[in-house]
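As you look at this complex, bear in mind that one protein chain is not there, while each of the others sits in place.
The block that comes next holds chain A.
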Amino acid sequence: MYAQMIKTAGTGVKSREEMTEQERAFQDKIDADIKIEPKDWMPDDYRATLIRQIGQHAHSEIVGQLPEGNWITRAPTLERKAILLAKVQDEAGHGLYLYCAAETLGVSRDEITEMLLDGRMKYSSIFNYPTLNWADIGAVGWLVDGAAIMNQVPLQRTSFGPYSRAMIRICKEESFHQRQGYDAIRKMAEGTPEQKKMAQDALNRLWYPSLMMFGPSDKDSVHSAQSMAWKIKINTNDELRQKFVDQTVPQAEYLGLTIPDPDLKWNEERGHYDFTDPDWSEFYDVVKGNGPCNVDRLAARNKAWDDGAWVRDGLLAHARKKAAAKVAAE
């Protein structure tokens, strides 16, 4: 999930009696699955929470380009390079769809960008892990995009119209991402023993960080109820995590790879796999800024923003000059 630990604004779910008439009408629309559009009335807390959530989601798409971009020039074949390039370009597009959705709530692009750059806003913890070799690129597509899809598919039904439309567009493109990743890692799992070892190693390192993408366990995620009532969160963290594990285990088995969890086993009674939770202290540490790549990622985004300033300013100056010349000629 690209938006983790979004703090829901407000004081929690209000009973109908506590709601104002406007709030009641708003909740009725949501309950009836009528989309909320930018110009409609909405509670301030709904707006604030959505800016945080969509913003963090957008930042994740943008920062998520970094670990993969790291391997574009070193892809093993021209075809893999073209595929990875297309995938990374998609991520940029996904970030842009989401930024535009956030902007309809009244935050400007520069404001939201600056909140990422100075650390006031977060991006998904997963992108603070490195991609050490080509097998990691396959594993990222397979696991990270697979986990993202788990979260994004239900969000197509989210109550805020622009967010929902962005998610629909993203989901259409996301399946390519996961499949290209699985295809890349399958090539390695079916390759030489050394390649297979690399594939296993990538799975070992990325398994638990992928599970962390869904956010803390339900018993520790205190803000969910209001977000779920507003339908900006559709499933709980643990529900999605379980779904991801259930889907991924057979995929790993097909590859002949082992999930790095000795306690993982099918639970006939529950109809789900039992599995070990990730190390939550590691998760909180990464969120706090102490993951292996936090500093690098933010530095790269800041450098790109600073280095691009003259381009942004130059193009705008050129556009203004051209517009002025056109007015003068009329």
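FYI, a contact is a pair of C-beta atoms (placed from the backbone, for glycine too) under 8 Å apart; a residue touches a chain by one contact, two chains touch by 3 or more; residues count from 1.
Here is the rule we use: contacts and distances are computed from a predicted model.
Visitor: Can you tell which of "1,2-phenylacetyl-CoA epoxidase subunit B", "Amino acid ABC transporter membrane protein 2 (PAAT family)", "Septum site-determining protein MinD" or "Molybdopterin synthase sulfur carrier subunit" UniProt lists for the chain that's not drawn?
Guide: Going by UniProt, the chain not displayed is called "1,2-phenylacetyl-CoA epoxidase subunit B".
Visitor: Among A:Y2, A:Y46, A:Y97 or A:W142, which one is in touch with the chain left out?
Guide: Per the contact definition at the top, the residue touching the missing chain is A:Y97.
Visitor: Would you indicate which residue among A:K7, A:R157 or A:R312 is in contact with the undisplayed chain?
Guide: A:R312
Visitor: Considering the complete complex, identify which of A:K7, A:R109 or A:R157 is in touch with the unshown chain.
Guide: A:R109
Visitor: Touching the absent chain: which residues on chain A qualify?
Guide: Chain A touches the missing chain through residues 37, 39-41, 86, 89-90, 93, 96-97, 100, 103, 108-111, 114, 165-166, 169, 173, 312-313, 315-316, 318-319, 322-323.
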